[in-house]
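Of the protein chains in this complex, one is absent; all others appear in place.
Now for chain A:
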Amino acid sequence: MPEISDSDSSKLPDNASKVPPQPQSQPDFDPKLMRETKPGLKRLFLTLTVLFSFLLGFPFLWKSVEIYRSPLPFREIDSLLTQLRSDTLLFPLHFHALFIGFDSDPDRIRLSILSEITKVTSQNPKCSNNYTLSVTVDFGPRCLRFPISSPHSISYQCGSITATDFVQNDDVAVDEKLESVFSGKTKEYSVVVVKGESEKAVVGKYRHAWMVVGGGWEMEIAAVKVAEVLVKVFVNGGREEGSIRNEFMPVGADGKIVLSFNLLNADPRDWVYDWDFRKIDDGLLATMIDALGPVANISVESQVLYHTPKASFSYWNQKLESHVFSNKDLPFFVNSNEWHLDTSIAAGGRSKILQFVVYVPSAKECPLLLQLPNGEISKTNGFISPMWGGVIVWNPQGCLKDSENKPTAGHRIPMQDLENMFEVFIGQFRQIFGFKSVNVYAGASGVWNLLPSERGFTVWEVDVLSRQHTCFNLHSCATTLGSLSRLVQSLPRMIIMDEIGKQVKLSLEAAKLAQSNASSGVYESSAASSRKARSLAEDSFFHPSIMSVSYYSFEHCFAVYSPFFLPVSMHIGLAALRELRRYKKEKAKYLAWKAKSNTAS
């Protein structure tokens, strides 16, 4: 109210200033169309200032409601992906072919072997190998080498292997001899071709193979066979090409495998069997775990479970006098309701657990045999399930329920049976890794005998696995990071903690290190850093904070702020618009008056 009275008092002079002193003096002066004074800028300036400060506030508001997103190296992830997709990862390999008793030019042999190698090599879309080959022809006291300055061929002392070494029939001794001759600092795969009486082709358990050929053998045929053993056995591990199993490795993201062995007594009322697992663990398994050290960190657990029937039925076969479980029912053998095999608490969250099960059938289904698809009975009486583990059915002796004997009276599985069983398990384990358990490799050019290792996996097999492991880890790391980056980019309102950013960065660094190590041939460290890269990538992808996306949506933000911003922006906008319009009108009036007064004067 006082304001009004105030304005009332100031009305007169204001009026006087605005209204021209003599409006009536000029006959054609229309106050609706003209004015004599310049229109004031005060209010226009004020409203525009408010409008601008309001608009300036918007970026601040935007900043304040922004959620925290740690910057992720999207470009580097993309470059890693494209790099791994386009240029395949190259592992350098070195082959050495040694010919004893041949009389030919090493350069010519080398060329023919190389041409055969390129013929045999199939391009793996993911990882391939970058190989070099050196050939030595041994004449006893001196030898011919090509390439002459290769460090691999020079490490071989001429005449240290003679044809007489191969006369004996003991393959293991030959293998040891070759290992002692060739074991230099460099890891090379060597093939020795010897002229002799009997024909023989053997792949040892280290990184060597040898071939005894008859007198009439052509150089070319030998070259074909050498090329095949180098590529198919040493490089590919003697496995089938293109099977899916080769791509997956049953190794957890943290590089660990837990082998959980379970002895299942289907019905303890009939009989209860126990085992002496500790002996097996210390003996058979420890050496295998040691051999697989470069690929995975393996731990072993065991338990005995009771009242664990299988899930499907078997039928009685009169001819075999046993119960037969047919192949088509195998998916229903594992009874996930009753077999509480459990995950391991001791293992970390991302270790791979492989379950190996010894199934002791109950009296009413004993003896239980597994049938192959071709109708024959399985020799191992077991089967594997990829990425899960394996099952062996073990039938107790006699299968007769001795009612007098109390079932608890400690039956133990005989040690001999147990050892056989674990040999089958090791075979199954090899199968899960994609290796065969037959001792013969039949290639296109001939048959190679494979010497089995008492450690479960031969040295060259572990090499294959560690190469494959590195390759698989790098690809899985890249795809995980790729999907993380896609996810993050597709959800703009997702919170990304600093920790995720750090993990992604470390993972990329580890992946780069793995790549560079792989290309310089350091398998162990490249496997280790690729494992690290993969586990960090998985950690970042499965980080618990990544779930906090959906609770603070843009709609929420809009609902909270609109009661303020909607009315205020309407007020300010309208005021600015009005002032602007008025200013324009008034200015036109003034200009009209000015023009008029100009013409009048």
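Convention: a residue touches a chain if its C-beta (ideal position, glycine included) is under 8 Å from a C-beta of that chain, and two chains touch if they have at least 3 such contacts; residues count from 1.
The rule is simple: contacts and distances are computed from a predicted model.
Visitor: Pick from "Large ribosomal subunit protein uL22m", "GPI transamidase component PIG-T-like isoform X3", "ER membrane protein complex subunit 1" or "Regulator of G protein signaling 11" the UniProt protein name of the chain that isn't shown here.
Guide: "GPI transamidase component PIG-T-like isoform X3"
Visitor: Looking at A:Asp105, A:Glu179 or A:Glu301, which makes contact with the chain not pictured?
Guide: Of these options, the touching residue for the absent chain is A:Glu301.
Visitor: Of A:Cys399, A:Leu506 or A:Ala575, which sits in contact with the chain we cannot see?
Guide: Touching the chain that is not displayed is residue A:Ala575.
Visitor: Could you tell me which of A:Gln83, A:Ser344 or A:Ser519 touches the chain that is not displayed?
Guide: Answer from the full complex: A:Ser344 touches the omitted chain.
Visitor: Which chain A residues would touch the chain omitted from the figure, given the whole complex?
Guide: Within chain A, the residues touching the omitted chain are 4, 7, 10-11, 14-15, 18-19, 43, 46-47, 50, 268-269, 272, 274, 277-278, 281, 299-307, 340, 342, 344-346, 406-408, 559-561, 563-568, 571-572, 575, 579.
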